[in-house]
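The structure under discussion is supplied below as structure tokens; questions concerning it will follow.
Every protein chain except one is present and positioned as in the full complex.
Our next item is subunit A:
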């Protein structure tokens, strides 16, 4: 870290143990969290000034509602990626939970409250299956969750075929899109914030949270320090499934439609948001604040460009470029700095 001062870099806010290279990147950029938050602020300002209808209450409501599934799933995904695993089956779990909710509502005669509880439990069971394969049988989570991605999506088509269930009670479907009285902020933001705070506290302020970083850096070392790696990872997958159950309910009620293809492809957007938020795909590094900012940045950019009449599908250029830039830039900067460093070291020897 000592050589940082040579380049008049801004002092690092927190001296996290990240190794020389990473520390120097942090030195230059402040921290990735700060960069993403700054980018978010700039994006909001520019969009408000240049894009018509962006800075309206109605748009804020839609923007937040559209982001809800992404933001909710990104919370457990952050924890999972920090431990060095990944869960690609999330969107399929949302789809299966949604169709089961539709099927139960259609044919079981149970009350909707009970059905919601059952759906969240079902999500937890689906997540437990992932967790069992990954921790119980010791299989790579990437392969396992590609398998369950296909399995759960297939089952969600088995449940309802190509039919849709749409006759949910109007007071329920209206409730999920309602605003907090007097504002243009949807009520649903409250549970999201509560969950975000819980996940943030667990990750950053408890021993269990520190253990997640330890696992991501080195599984075996974490085991030797007394962390029960397998059990923790298993429960993370269960939590991920349960959150997907919640999202399944939200998705179904918001669009008043339970269909087999609900949330198709969402898994890649979630992973993009998490990585954009500064979480390392190798595990062991990242913070929840960055991820929340990453989710919002993704949402604001998409929303603003859509309002500016850019084709929604062409917008994926933005998503992809952001993701690539977020991993390429820090490394490129570190490379340039390392090269400059070497050159400066060589000069005194030559003279």
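The definition used in the following text is that a residue touches a chain if its C-beta (ideal position, glycine included) is under 8 Å from a C-beta of that chain, and two chains touch if they have at least 3 such contacts; residues count from 1.
Rule of thumb we're sticking to: contacts and distances are computed from a predicted model.
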Among "Heme exporter protein B", "Autoinducer 2 import system permease protein LsrC", "Aspartate carbamoyltransferase" or "Phosphoenolpyruvate-protein phosphotransferase", the UniProt name of the subunit that does not appear here: "Autoinducer 2 import system permease protein LsrC"
Option from A:149, A:222, A:238 or A:253 whose C-beta touches the chain left out: A:149
Listed residues A:35, A:307 or A:327, member touching the removed chain: A:327
Footprint left on subunit A by the chain that the document does not show: 133, 137-140, 142-144, 146-155, 157-158, 161-162, 260, 264-265, 268, 271-272, 275, 281-282, 311, 313-324, 327-328, 331-332
